[in-house]
Structures are given as C-alpha cells and as structure tokens.
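A single protein chain has been removed from this complex, and every other one stays in its place.
Right after this comes chain A.
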Amino acid sequence: MSTSCGNPNAESDALMPRRRKFDRSKLCIKCKINQGNIVIRHAVYCKDCFLPMMYNKIKRTIEPTINPTPEGPRKKNLNPSGNLVIAFSGGLGSTVLLDVIYRGYFSSRRPRGETNTLSEGKDPKKERVWKEGKVCYVEVCGAFHGMRDRTDDVRRIVERYDDLEFVPLRIEDAFDESWWESVDLILSPCSRNGTPLSALCNYLSSLPAPTAIPSTLQTLTRLLLLHTALSTHSSHLALGTCLTSLSISLVSLVAQGGGFNLKEEVQEEWSPDSLSRSKGRSVRVVRPLKDIVMKECAMYAWWKGLEIVGQETWPGARQGISRITKDFIIGLEKDYPSTVSTIARTCAKLSPKDHAVGTCILCNRPAQPGVQEWKNRISIRSLSTDPPVSSEKASLAPYLCYACHTTLTSKSSK
C-alpha cells in the first residue's frame, strides 16, 4: 500500500509536524502572568484562574434556570419555587457538582429567613437560594449479581456536606408498591408474588438485548429521582452530566431511537400528569455542568482533593450502545477536543418535526405519533401475505414512545 501523500514537492521521508495542543504561548490567557497549568480546548489556564473560571461558567448555566419564569431585561433575585435535589451517582461529574453547589449556594450563605443583625440589611446575595437541599443516590447493585453495594461509601462523602440531607434509594424501589405510596403515588393494585428485587431481576432478564439493560436502569433511576424530588417539594433536580457525558448520552439516545427527546435530555420540565402541571407541581431537571468537559471536572476534583467513589462497570456493558459510544467520544475528545461541544451544540439546534401526542407511560417523556405504524412499515412482521389479524389482548405498545418500544422489543443480533 502506498503511504505517499502524492505531493510531488514533498520529500518522501518528510514527517507531518505534530499539531499543537494549545494556541499561542504557555502563559495563562486570563491573567497573562502565570505559566499555564492546564489546557482546555486549546486555551491555557493557570490554577488560580481556572477555578474562578469554572465557578462562573457553572453559575452562568444554572442561575437562569432557578426562577420559575425566565428573567426579563431586568435581573431579578434568585427565588426558586421549591427545594433542590442533587442526584449523586458516585461518578466524577456528580462529585464535582455536589461540591460546587454546596460551596456556591449553601455553605457560603446563611439559611433563608435568617437575618444578621450586624449586617446593614437583608442582602439576597448572602442568603441561600434553596431553602433545603437533598442529595439522592440510587444504588443499582441489586440488578447485578456480585456487584458491591456503595451506599455507605456515598453516605460518607455526602455527610461531609453539612445541611444537605442524604436520601439513599435502591433501583428495586421502582418495583416496590410501598415506596410509590411513600412518594404519594397511588398505584392500581396488582397481584405479584416475590420481592421488589426479584421483580426487578425478572424484568431485566426478560429484556431482548444487552443494550436494553443500561437504558432501562437509566429510565428507572430517572423516574425514582423525579418522584423523590416531587415528594420533597423540590422545584429543581440537578444532575452532574458534564459536556462529555452529555454528548455521549445524546448520540447514544439517537442511536437507540430516542431522537424525539433530545431537548429533554438536556433540560426538561417534568410533571407526573397534566393535573399536577396545571397546579404548578413540576420538577425542572437541570445539568449545571453541561458546558464543562470531563477534563475540567477531573482537574477540579484533583485540585480540591475530592474523593471519587466511582461507578461500577455493569457486566455486559461493553456490548451496549452506550459503552461503544462512550469509547468513541472519549477517543475523539483526546485528538479533537472541540468536537464534543459541537455534538451538544448541533443537537441543541434539532427539534422534532411532529408534536407530541401524549406522554410515554414508561419513561414519562413526550411520545411521538405513529410509533407502531412506523415499526410495521420498516419491519417484516409475518411471512404470510394475508393482512395481520389484530390481537384482542390489551397491549402497552400504543402508549410507549419509540425509544421505549425499541428497548422492549428490539432483539440482539447474537
């Protein structure tokens, strides 16, 4: 195979000079005094400028989402309608998010309603934004035999943050009627033998493909967090998804048939039903780290000495679409760091052609019309030329969005 570039003017042994990883010089681009300590997307920052830069970026992302309605031309005080739940997975992003939110909006401010008699007046900037903050962790070890329970490790980390309540959940709570009753959701009675854990294992083992397992666990985790937020009178649920993780989840979502919900993957306003929405009972899901790449999170965690509990790799995850997508994008980020933000920016420009026709009963996200008709058109359902006889049995299919329908029905090729 010829390795020549074909340019007759080039020397045959010429080597292409390596592309520089940073622009201009090694001096910090902000202070222009210190030597840089870190390169983020070709820009050089020193340690002293990096930390304030990161706080400001996160502040600019989260603060516009705090008030119930968007700000007009005049900037208003931060006044959310409820409390805050921070979702903690043990991963790098959520560890950083917890630390940043605590420092910026809890530890550095006095509780709401307290007045400092020595101060000149009630300065809203010195008051906590949310009255209460909770940190919610969902343990998934029940879904996989032999996986270590990390709840105690997570509890140890969260307890370092005073004034934040730790709320541990387990993934099998999604199959526990008493848990749903505790979050004020009344379910229709159903007869089922066995424990919530056995119900979860049966559900997962009946899924048609390995990719369906992480998708299902993500959906269940999201629902547990949302209902916990609603039942704790929280107006905001903060997730620690950084820009790298967001790009991975957006591409992975499209690959699994969830393109209709790209906007919700970035930010969504969720209510369990239309009645709650009409009463103003909703939870805003925000991702304050969505403009922060994974490298910035890692440097923040290192320089602040944060302990990362980590997330267990799910057995069989290597075969899943999410894992393959993650490996691809992490590799892309190494050589082309701007690509990751391009993915998120491009996805933000997309919007679905059709309007939603209701809510998926499984994932509680907007569902597009015509899912079953589309599936019938693109797949061979029968070798017979006779038209299919419609089944009399009740079916979930008409009430699912395309992504959930695919998760529950799409078989692995193996």
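Basically, a contact is a pair of C-beta atoms (placed from the backbone, for glycine too) under 8 Å apart; a residue touches a chain by one contact, two chains touch by 3 or more; residues count from 1.
The criterion applied here is as follows: contacts and distances are computed from a predicted model.
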Record-based protein name (UniProt) of the chain missing from this complex, from "ER membrane protein complex subunit 4", "Phosphatidate cytidylyltransferase", "Ubiquitin-related modifier 1" or "RNA 3'-terminal phosphate cyclase-like protein": "Ubiquitin-related modifier 1"
Residue in contact with the excluded chain [from A:Gly194, A:Gly310, A:Gly370 or A:Pro398]: A:Gly310
Selected residue (touches chain absent from view) among A:Cys49, A:Ile66 or A:Leu92: A:Leu92
Chain not shown, touching residues in chain A: 21-22, 26, 35-39, 44, 47, 89-94, 239-242, 244-246, 289, 294-295, 297-299, 301-302, 308, 310-311, 326, 330-331, 333-334
